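Missing here: one protein chain of the complex. Every other protein chain is in place.
Chain lettering (A, B, C and D) follows the sequence in which the chains are written, and residue indices restart at 1 in each chain.
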Amino acid sequence: MLRATVTGRVWSTKRLPEMPAGTILEVVIDGSTSRLLAFDPLGCGEGEQVVIATGSVAAGWFPGKAPPIDALIVASIDEGAKS
Amino acid sequence: MLRATVTGRVWSTKRLPEMPAGTILEVVIDGSTSRLLAFDPLGCGEGEQVVIATGSVAAGWFPGKAPPIDALIVASIDEGAKS
Amino acid sequence: MLRATVTGRVWSTKRLPEMPAGTILEVVIDGSTSRLLAFDPLGCGEGEQVVIATGSVAAGWFPGKAPPIDALIVASIDEGAKS
Amino acid sequence: MLRATVTGRVWSTKRLPEMPAGTILEVVIDGSTSRLLAFDPLGCGEGEQVVIATGSVAAGWFPGKAPPIDALIVASIDEGAKS
Partner (left out) sequence: MLRATVTGRVWSTKRLPEMPAGTILEVVIDGSTSRLLAFDPLGCGEGEQVVIATGSVAAGWFPGKAPPIDALIVASIDEGAKS
């Protein structure tokens, strides 16, 4: 997984009907300038440090037929808790 | 997923018969110089900002047997709507 | 998918028996110095611009049990046809 | 797989219920500055050199339905044993 920080949210009215309802957040991978767009089932906010799973693993989390989602926020990192 | 901007279209007469009919667009990943070719089911145009899903997730979106497509435009980003 | 240019061919006598018969071409990803080796079902030649699908999507194109092939030329780009 | 060195651990109270119980370690890929977060079933410690498998292969290791885990420590490298 990747450690990343939430930087914003994207809206899209024009999208595939198979995209699940919910929030797509933009994140920056910590220690880099790479950005990803990830589905957020946890209700994360800007500046929050999160854990991102990518690829078919992200799509497989959804119940039923896998949607075309390849990045998923799977956890939020507790503040001040890295050893 | 990746945020990208559409920069053009590619045509190919010589291609695998398993490639689905439809448009292949060239996009540049925002914040980088990396280019991808993605299948476009949404009818996007040059300069449009889009969301790209990659890997087996892209192929799995197609009905029936998965075609050899590993990048798919899943949404277009609303203009002026990033928070 | 990736846009790439064919730069050569590789031969290997010592290989897994599950590798399909056919040509493995070396390509350079356009706009980068990254090289890939891709299976070529289309009969492409040096200097030709091609479209490459990667990952399990490439292996899934083959009939029967998926071979250990993770890059496949799926199309050749028409010359002078990019808009 | 990737050779990496364990640099820390992350805690997250807020996470998907499908995340398996267990430790998530932070590692740095050897020879780079890239960091990954990987599930650790082996009980590794800081400074330990490990082997990381990524992608759906990592999720597929878990019994039952694959969890949203895309990086797994599959081995620890014996000290002083590289030839």
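In this text, a residue touches a chain if its C-beta (ideal position, glycine included) is under 8 Å from a C-beta of that chain, and two chains touch if they have at least 3 such contacts.
Note that the structure is a prediction, hence the values are computed from the model and not measured.
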| item | value |
| --- | --- |
| Touching residues on chain C - with respect to the absent chain | 8-16, 18-19, 24, 26, 33-38, 46, 55-56, 58-59, 66, 68-71 |
| Residues belonging to chain D that touch the chain removed from view | 1-3, 30-32, 41-42, 51, 53-58, 60-61, 72, 74-78, 81-83 |
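To be clear about the criterion, only the chains that are shown with their structure count from here on.
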| item | value |
| --- | --- |
| Distance from the mean Cα position of chain C to that of chain B, given in whole angstrom | 19 |
| Cα-centroid distance, chain B relative to chain D, in whole angstrom | 31 |
| Overlap residues in chain C, where contacts from two or more other chains coincide | 56 |
